[in-house]
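Right, I'll just put the structure down here and ask away after.
Excerpt of the complex: some chains, original placement.
For reference, chains read A and B in written order, and residue numbers begin at 1 within each chain.
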Amino acid sequence: MDLTYSPDQKRFRHEVRSWMEAHVPSLPLPSFDASREGFEAHREWERTLSQGRWGMVTWPETYGGRGLDLIQWLIFEEEYYRAGAPLRVNQNGIFLLGPTLMEYGTPEQKARFLTAMASGDEIWAQAWSEPQAGSDLAAVKSSAVRDGDDYVLKGHKIWSSRAVFADWAFGLFRTDPASQRHKGLSLVFFPLDAPGVRVQPIAQIDGETGFAEIFLEDVRVPAFNRLGGEGEGWTICMATAGFERGLMLRSPARFQVAARKLVDLYKAHEHEVEPSVREAVLRSWMDTEAYALSIYSTASRLAAGGHIGAEASTNKIFWSEMDIALHKAALSILGARAELLRSAPEAGDIGRWLDGYFFSLAGPIYAGSNEIQRNIIAERMLGLPRA
Amino acid sequence: MAFRGRETMDFRFTEEQEMTAGVVRDLLADLCQPADLRRLMESGDARDANRWEKISEMGLAGALVGEEIGGLGLRPVDFVLVAEACGYACLPEPLVENAGIALPLLASLTQTGTTRFVVERALAGEITVALGHSANPFIADADTAGALLIERDSALHLVSPGDVHLSLQPSIDPFRRLFTAEGGLSEATRVAGNDEAAAKLASALDRGALFTAAQLLGIAQRCVDLAVAYARERQQFGKPIGTYQAVKHQLATAQVKIEFARPVLYAAAATIDHADRYSRARISHAKLVASEAADVAARTAIQVHGAMGYSWEVDVHFFLKRAIALTNWWGGPAFHRGRIAERVLNGELGPEHTFTHAAADA
């Protein structure tokens, strides 16, 4: 147990910091979910990152990465969020699909997809859910029927993040029409501009889009677009879900920056608020620190050859509940101004707290609802019997 | 013609009270469903003219205005179920703010030619009165009001919206039309000086907090009802999600919050006229727990709806937004907890004081 950065790690931090200071756009980019313009501005930022070889620092150099370890990844993330750099429009690609491709892809697939992903040339959407398959992913009905060297895709996906403007999507399809539940599923990629694909934006509670429904009618893709063996989709998908919940998708730095902003907001209004708000603010800081320390701990273990297990589920529960509490604390400080849109003349320093609050409410739902996660913890971590 | 109670300790509403609320509930069930809200939002209009006309025709504008100046002379306890129904429906129009709060305030002032004229038009349903009270940083529905009653330096002014500069302060709730007002006030617009205004402004604040609590309770129940309806239909892992204990227990927890906010709200309505530390604490208690019930119920409803709760396509978001807004309207949690602290730390405590008030001889 040694919680001191090595000289190399310190040097690396300074390298990231200098680069970020030189390259992070001085003004925030427009939302990548609200307009094509915002989306393309973010793609441009992905390209800038890629040119500095910062697209995905843990990937091998062959695919545009730097082959760094998880501690370095954490340092990178800390500096990334510290600098206020843009959200990653390609997070479905680089954080979700990327690691899975790295593990299950053929050399040809890796060469074809990873490089374009790291460079920002291809932005990915995920297409997990279906109208009747939310937390119950094994209920997917969309099909991929083999026809020579191709698959023909049919079905209806929903809650696809980034699908409105992205280039590619990945999702589960039933390749064995007679199969039930999690058997007979395969993981297949498809271009969102392929003939037969129709993307329908879903208006969200905060008025932005971001999620979409995808209707697939006889969409033809080469069998090359299948990741892993036919019928192995469920296994691969579970591995992806592990990455998603576990480590990459919600890096602690993001929450630590939010906690710092919350403390600033509190200090500015300390004398107008109830004393209990102070406790909520301290709690949010404590929780973001605990989350960061926990991820450092996991990263140390993984670096030494460990595997991520049910802690992916404890992480999911912890950050999603912390995120809601943090935003509720901010709203309680804003008081009567909490309901204002940022365009209101009296908005003052309300920031994006209300947007963030709405976004946080989705936390306990997506990427496997917290109810599912508690089942997983109870059954796999504590060893309680299945119903 | 206030609906009279039964002249003994009795916690039930009278038949008249239930009936009035029932009529409003039925009307809103007909004309104020989520589909109607969506239609209004898309139209960009401030009000649904047809719905507002039907509501006005019920003659509720003068519900809390004294009979001697043409109102119905009802008491707040006669109106609290109406306010609850407005919350349940997420009503966009200002029935509660106008009839429940602003108009009785204006009508309670020493009448002049101007005030009488405005009150008469408002009672006839021709205009609404919007109130700028120091408890709120904004004036709701100022642009559609026929008159603005504005507190400034502890006095009250009555002006036409055209005579002040209104700035729209857009809310996340698409149906809340909030404004700040500048200019236009003068000696000539003053309708009540500090001495007269103080008690009446305090009374308006009490009504505001009470009826806002009622709306929040209605919102809370609606969120549970929406989530229950969804949980009975939506299938996951081969059965309705409502069969899972995790879903059941979250909804039961929300309902328990509602069940124990409701009697506080009704007791607050029944005792508001005492206007003492006991009645004020009861109102504040109602406001706090109704806010909390609405918060828990709305978030539970979002969670039960799964991803769907996050979208415009389900109806919960209307109620979530209204709950966020009303939590700080007519006093936020800090304000109301302060009033409760005043009563708890300085008032009489114990089981024999549940219904104590300053004028009681018990």
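For the reader, a short list of remarks on this structure follows.
Heads up, the rule we're going with is that contacts are C-beta pairs under 8 Å (C-beta built on N, C-alpha and C of every residue); 3 or more make two chains touch, one makes a residue touch a chain.
Quantities reported herein were computed from a predicted structural model and do not represent experimental measurements.
A single copy of each protein chain is placed in view; the full complex in the file contains them as A x2, B x2.
Rule of thumb we're sticking to: only the chains that are shown with their structure count from here on.
Centre-to-centre separation of chain A and chain B, using mean CA positions: 40 Å. Listing the residues of chain A that touch chain B in their complex gives 129, 132, 134-136, 139, 158-159, 202-205, 211, 273-274, 324, 331-332, 335-341, 343-347, 354, 358, 361-362, 364-366, 369-371, 374.
Note for the complex: chain B touches chain A at residues 136-138, 167-173, 176, 178, 180, 235-237, 244, 246-247, 299, 302-303, 306-307, 309-313, 317, 320-321, 324-325, 328-329, 332-334, 337.
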